[in-house]
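Removed: one protein chain of the complex. Kept in place: all other protein chains.
We just call them A and B in the order they show up, numbering each chain from 1.
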Amino acid sequence: MRRRDPAVPIAVLVAALALAPLPLLLGPFWQSLLVNVLMYAALATAWALFSGPTRYVSLATAAFFGIGAYTTAFLGEALPLPLVYPAAALAGAVVAAVVGLSTLRLSGVYFVIFTFGLAELIRQLVTYAEARLGGTVGRFVFVDVTPRGIYWLLLAVCVLVFLVGWWIGRSRLGWALRAIGDDEIAARHCGVDTTRTKVAVFAISATLISLVGAIMAPRWTYIDPAIAFNPILSFQVLIMALLGGAGRLFGPLLGVVPLAVLFELLQANFPNAFSVLLGLVFLGVVYLLPRGVVGLIEQGRGALRLARRTHPRPAA
Amino acid sequence: MFVIDVVLSGLVLGGIYALIAIGLTLQYGVARIMNLAYGEFTVAASFAAYALFALAGVSPILALAIAMPVSFLANWLIYQGLLAPLVRRAPDAAALEVDTILATFGLLFIVQGVLLLLFGGTYFSYSYLAVPIRIAGSPVAANRLLAAAIAAALAVALYGALTRTRIGTAIRAVAASPSSASLVGIDARSYAAFAFALGGAMVAASGVLVSMFLTFNAAMGVVFTMKALIVVIMGGVGNALGALVAGLILGLAEALATGFLDPGLTMAVNFALFLAVLLVRPTGLFGKPGR
């Protein structure tokens, strides 16, 4: 497995070191754009840690993101920030463990929509509790983090996500996950503790997603359940990861970067035709990249190898 | 009196939920297309009904007769043109799911973008059959009652057609397993196209009917998609009667929560009920295991 390669952590750290000084060099707009890319890179990669190998497609991203965001909203003014983030991570992990244990019997589309319903249930309960107990729905998040600080925090989470992903990939956990993805029943017969594996990785993925939510909340000054638990986020993360290729650690990144750039280009240049153009590009991508960006790259690599081995002409 | 109010409004709302979901149960359950643009199709039909009513004075009931066949044809073309190539190239069901999610996500934006260009983003609403009908002393809006009744009729008719006719049997065979259906001489792809198109006609019906009483705008499609997904999954994929029952249960639960618990909790109760059903029956109320 390529993932055992220690080149991965080195590459991740080198890339992070290269990206770290950018906010000092670039203006606020570019910083904003990079924050967006980093946010989705962290979310989509974290999502794919679980959903990639197991093929359990989760739409609960918004739930964990929202849990993180609300943790910051609740604790941000009371606790020092270095304590808020672990609290958010813990909250995400606990909820994920409960959810993971309760969804064991579900598979396929039932799991997909269950996770969606779960995110919506949490949103409704938060709304209700805020309205009844908090006195209002919607919270101000006045926490002293600069946009630069958010950038660095997100970069750190990205590093963490990739390192965790790399570690899972080369651990027994990763092997068990892939076995589940190939054939869950066979995996169980081979002695894989499917329950523990799935719940553990689901919780890891959710913890990282909650962290992103906790970091992003102060950027928006104000959150309410519709913002924090926005189901569009779940879909967007899913789409980005699938487009890149959820089966590889760096797959989602290959979906996030081009899509973020595409969104930016369309948004900046075609405010009125954004939807139509985005839709057309999407359809084009689906037909032209049947196996995601990763598939394209692997296909290209395979073709090259094949070409070198057999004929000197490039294969299609 | 009070109980009748609650039950009645719950049944009517449930019927409307079932109506919203019935097309998806065909499109996803039979044709295996996870159609994320589903709600946009619903809203498009609502706009069509609005335009026909406001500009040409065509009643929404008559609009049904126009919108359903047009939508049938449009959805058939969408399947044959956009989705069939994906079905053809997909090595397995999981790959098809990924492809259709991505493709219909693109379609969602296209339909929404066209609606925005045509109608702008503001709210639309018109008044049709907004008259009370008294049932056991409780007033119900005629337009809502009509929508719920049509939903029930469509679900039962669909269920009957699927279980009692040759085409229906073939469609169910395709739904159960496209590959083995092909083995026994069923042209799986054209039945899937038919099911998708039929689902499209149902979407049009629901869009036209809900436009009589809901305020809508071009951005609202996602609300319908999500409601439909919940109902279809709760009922069990591919089962029209399941969608009807699930819709009614959700509607009743919402009305009961309003009446006896707290209106603020209606949506929470709905989602909790949905999750509870799946925990007890992991493939929905009427779903068969193994899908």
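Basically, a contact is a pair of C-beta atoms (placed from the backbone, for glycine too) under 8 Å apart; a residue touches a chain by one contact, two chains touch by 3 or more.
The criterion applied here is as follows: contacts and distances are computed from a predicted model.
According to its UniProt record, the chain left out of view corresponds to "Amino acid ABC transporter substrate-binding protein" among "Carotenoid 1,2-hydratase", "LLM class flavin-dependent oxidoreductase", "Amino acid ABC transporter substrate-binding protein" or "ABC-type lipoprotein export system ATPase subunit".
The residue from A:Pro28, A:Gly284 or A:Gly302 that touches the chain not shown here is A:Pro28.
Checked against the full complex, the candidates B:Ala44, B:Met68 or B:Ala255 give a single residue touching the omitted chain, namely B:Ala255.
Interface note: of B:Leu77, B:Ala94, B:Val131 or B:Leu183, the residue touching the hidden chain in the full complex is B:Val131. Along chain A, the points of touch with the absent chain fall at residues 27-29, 31-33, 35-36, 39, 124, 127-128, 131, 135-138, 140, 142, 144, 216, 219-224, 226-227, 230, 232, 264, 267-268, 271-272, 274-275. Those residues of chain B that touch the chain absent from the view are 2, 5-6, 9, 12-13, 16, 112, 116, 120-127, 130-132, 138-141, 144, 213-215, 217-219, 223, 251, 254-255, 258-259, 262-268.
The working rule: only the chains that are shown with their structure count from here on.
Note: centroid distance chain A to chain B, computed from Cα atoms, is 30 Å.
Chain A makes touch with chain B in their complex at residues 55, 57, 102, 105-110, 113-114, 116-118, 120-121, 124-125, 127-128, 131-132, 231-232, 235, 238-239, 242-243, 272-283, 285-287, 290. Contact residues on chain B toward chain A in their complex (touch as defined above): 28, 34, 36, 82, 85-86, 89, 94, 97-99, 101-103, 105-114, 116-117, 222, 226, 229-230, 233, 237, 264-265, 267-268, 271-272, 274-275, 278-279, 282-284, 287, 291.
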